[in-house]
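Here the complex is missing one protein chain, while the rest keep their positions.
The chains carry the letters A, B and C, assigned in the order they are written, with residues numbered from 1 in each.
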Amino acid sequence: MTPEAAIGGNARPEVEIRQELYRSMLRTRRVEEAIVDRYAEQEMRCPVHICIGQEAPPTGVSAHLQKQDHVYSAHRSHGHYLAKGGDMPAMIAEIYGKADGCAVGKGGSQHLIDLDAGFICSAPILASTISVGVGDAWAARRRGEDRVIVIYFGDGSTEEGAFHEAMNFAGVNKLPVVFVCENNLYSVHTLLEARQPENQTVRRLGPPNGMESFDGDGNDVEEVWRLAEYAVNKARNGGGPTLLEFHTYRWMEHCGPLDDTHLGYRSAEELESWKARCPVDNYRDRLIEDGSVDQAWLDSEESTLHKEIEAAFTAAQNGPFPNAEELFRHVYPE
Amino acid sequence: MTPEAAIGGNARPEVEIRQELYRSMLRTRRVEEAIVDRYAEQEMRCPVHICIGQEAPPTGVSAHLQKQDHVYSAHRSHGHYLAKGGDMPAMIAEIYGKADGCAVGKGGSQHLIDLDAGFICSAPILASTISVGVGDAWAARRRGEDRVIVIYFGDGSTEEGAFHEAMNFAGVNKLPVVFVCENNLYSVHTLLEARQPENQTVRRLGPPNGMESFDGDGNDVEEVWRLAEYAVNKARNGGGPTLLEFHTYRWMEHCGPLDDTHLGYRSAEELESWKARCPVDNYRDRLIEDGSVDQAWLDSEESTLHKEIEAAFTAAQNGPFPNAEELFRHVYPE
Amino acid sequence: MTREIKYYEALREAQAQCLESDRDVVVMGLGVPGPTGVFGTTKNLVDDYGPDRVFDMPSSENAMTGMLLGASSNGMRPIMVHMRVDFAVLSMEPLVNQAAKWHYMYGGKMRAPLTVRMIIGQGWGQGPQHSQALQAWFAHIPGLKVIMPTTAHDAKGMLISAVRDDAPVISIEHRWLYGVSGAVPEEMYETPIGKARIMRPGKDVTIVAASYASLLALRAAEMLADAGIDAEVLDLRTITPLDRESIVASVRKTGRLVVADTGTAEFGISAEIVCAAVEGASESLKSAPRRIGLPSVPTPTSPALSEHFYPRAIHIAEAAAATLGTKVQLTEPATGKWHDVPDPSFTGPY
Partner (left out) sequence: MTREIKYYEALREAQAQCLESDRDVVVMGLGVPGPTGVFGTTKNLVDDYGPDRVFDMPSSENAMTGMLLGASSNGMRPIMVHMRVDFAVLSMEPLVNQAAKWHYMYGGKMRAPLTVRMIIGQGWGQGPQHSQALQAWFAHIPGLKVIMPTTAHDAKGMLISAVRDDAPVISIEHRWLYGVSGAVPEEMYETPIGKARIMRPGKDVTIVAASYASLLALRAAEMLADAGIDAEVLDLRTITPLDRESIVASVRKTGRLVVADTGTAEFGISAEIVCAAVEGASESLKSAPRRIGLPSVPTPTSPALSEHFYPRAIHIAEAAAATLGTKVQLTEPATGKWHDVPDPSFTGPY
């Protein structure tokens, strides 16, 4: 089945998968909202890149991933981490710089990791983890390990030469990678038009690097789910890499918890029009409409989630900071 | 006129231009042969990347260039320098490390320069001069200066991220650049197939960077001439950049004066088949056949050239080395 | 009465005046024409000088550096801005292989009057990849000039000098200086590259420092003064070409040396400064020079760890006292709860 066929048709996931897709998006949304709400307390003392508005891509992709599959991310990583099953309390503790953080407080929001969940790393240098993920795929092949590698990045990252180098190597070697570009139109405050050739999408960069590519609505989790199914299965079955581009939109400021339309680089109308396409709420409405969920289910999800998040924040806030000696540990492995 | 039409048709240059094309190719060939002949004397004490077999691209391109146009090159630069009108004795002196060299002996074969001729620079870090040439084009536009920038590079250079970054910027800004890839199949001893996606040419990298691209026979100087005419005129008339790829072949070892088929990375048969397609000799035969030149003309060209080259080598060999104080000059501009 | 403005405003003014006085000056970098204007240093410049001269770029640090190198050798005097030096690591090839050697390797025929502003900084969980301070790298490369102005006055004057210099100049600016005010003349002026400056004369011990470390050194000198020790603070301002004479002259006078730097101490610029003193004034040295810099550890993100990672003024003062061999009581002024912000009014993120 080609992805065009998948999108063209209206193949939909089973009801349980729909619920799971919704649950996962909602969870990321609520966790991010909790960070947004509390950031002003000045206890999360590191940069945070909030992904509200962009919950669908990692959710739809992760639905096809197994535990042993590996995910790589960049600066806007919370959603990628959570969707892959990353330990949420460890992420919150990490943002609070605490000893229970997933990186013992050494990394903060920009260096999430959960090896058990297969979330390998995130890092805030554009495009830098892309080649690392490609090397993971290469190692998997070489060692006969069965896993698919998913690498997330933004539209801005595709301007880095390292991105092209990594894509070329993956294409030449037909590695089991799914490259996922979340195209949210902006790199910080700069529109795509100022940075890349006009009337083109990031998707164009697949074929010259020896791989198929597709783009789709990044606010429609089922469209993501269909495209990802094709790409992940292909990678798993030795069909080589695919570039997927999802069109989506960031709601909050580039870095930090606030609305930033007052800066003037984008209009409040533009933001509102994308909010009207909210991946979470629209999917909820659709699931109610088609009978996949009902209000009681939604309420219970919200309440479970609320408790989970409150507990994580409380634990993170009350948890100990790393000791001073921790500063000198881990420079070299023992 | 589209280049396809130009190639499809059999538009040929005027007779004087044909003679000039031949003269220019022959000159590069004979200069290179002289280096090859004398390199074993161990007086040219720097690496040399001989371009025998690849004379057609710079010749056909330079035929459309004016003095104020600027050329950038990489490690295999002798032909680019000479075709643009670079001072030949200054190049030979430079290779001999002499004070009369075009870079006072500081650069050697890998750092040729002749600003008067519009040969701006060569440098042996792959892809590194490409962005520099793009910046030259950008400066020209910004200062209202009328010039076209030609940037030469090999197939290997297109694997560097910096190449993609520079192409993208040139495409987005529609700069007056002609990117000329001399695809000679190899990067040192490694075939293209091991490095880039199969069944693709370098030409593929134009459109994703917002520019047209064409490829052609890099051993047919008139085909080069036709493609370059289109690209140079387009750049000069504000039509933006073009990527031209020329298929050609290096005869000598990657670096140095010898035949290297004994190394086994390429066969003697392969080399012979390309020698049979010699850009210089075949063009000579064609010009004789169509009456553009006769034996007397050829003999006189050879003899003029021979004298010019002998004089340059004699001067270089007898010229003084730079003084020791020269070592400390030019670290910072005065 | 001289006007006082902040360091970031001084940088902005320098660029505005360069843009105003020379049509060939341009300013490029991620976020340069954007609404926040690289922490205010390029804010609104685009309104006055237009998007052709004050412009953004693709996230392509390597080629965009090469691009400006090519522009600089064809008549332009570009300024490139990196919000963090960590991003500029992608541009080492054009800067170090090419720009630094541009004039030399073409026998003096090419020039690269390119200025690259790189911001370094600390705090608010910038962590391992957003807070490096790589002045030692650039200083090690022949052909580059490296400046690290400390005061708003020098920030303006040295940036103007850098733009007018025909060599490639790397300007390293510490974020924690951006909010510090100082007297800055309104007219255009140059502060020479290559001359250190005595910020505070003293006779007992020399503290050589640069950038934010010079501010810490001044504070350390105050603590030392309270304890009866008269420290001289020599603000380097330029890292290369290094003003060896001023270092030697000061050490000849005081006989003691502490070097403070914002980068990693090991194999850092402080080692060269110690050598300058040892090579030029060894007979005057009454005790072994000491260095204050970062330990050889990547920057931790948690404020609980970065607190122990970054030296403070008290540490410089202690080192200075130790060179005198005297046991003195040094008092650190009360600090806020957090050490990861330049002052308590600061709210993250940045």
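Annotations
In the analysis below, a residue touches a chain if its C-beta (ideal position, glycine included) is under 8 Å from a C-beta of that chain, and two chains touch if they have at least 3 such contacts.
Since this is a predicted model, take the numbers as computed values, not measurements.
Taking every chain of the complex into account, the absent chain touches A, B, C. Of the listed positions C:43, C:82, C:111 or C:291, the one in contact with the omitted chain in the full complex is C:291.
Only one residue from B:34, B:255 or B:288 touches the chain missing from this view: B:255. Touch with the chain omitted from the figure is made, among B:97, B:118 or B:241, by B:97.
Residue-wise, the contact with the chain that is not shown comes from C:90, picked out of C:90, C:216 or C:341. In the complete complex, the hidden chain is touched by one of A:65, A:117 or A:130, namely A:130.
Subunit C meets the missing chain through residues 62, 86, 89-90, 92-93, 96-97, 100-101, 104-105, 127-129, 132, 134, 136-137, 139-143, 240, 242, 263-264, 266-272, 274-275, 278-279, 282, 287-291, 295-298, 300-301.
With the whole complex as reference, residues 39-40, 42, 45-48, 97-98, 101, 103, 105-111, 123-127, 156-157, 159-162, 187-190, 194-196, 255-256, 263-265, 321-322, 324, 326-328, 331 of subunit B touch the missing chain. The omitted chain makes contact with subunit A at the following residues, 70, 101-107, 111, 113, 115, 120-121, 123, 125, 128-140, 142-143, 145, 161-162, 165-166, 168-169, 172, 329-333.
Criterion: only the chains that are shown with their structure count from here on.
Of all chains, the one whose mean C-alpha position sits at the greatest distance from that of subunit B is A. Between the CA-based centres of subunit A and subunit C the separation comes to 37 Å, rounded to the whole angstrom.
Distance between subunit B and subunit C, defined via averaged C-alpha coordinates, is recorded as 42 Å. Counting only residues that touch two or more partner chains, subunit C has 57-58, 60, 62-63. Touching of two or more other chains is recorded for residues 159-162, 194-196 of subunit A.
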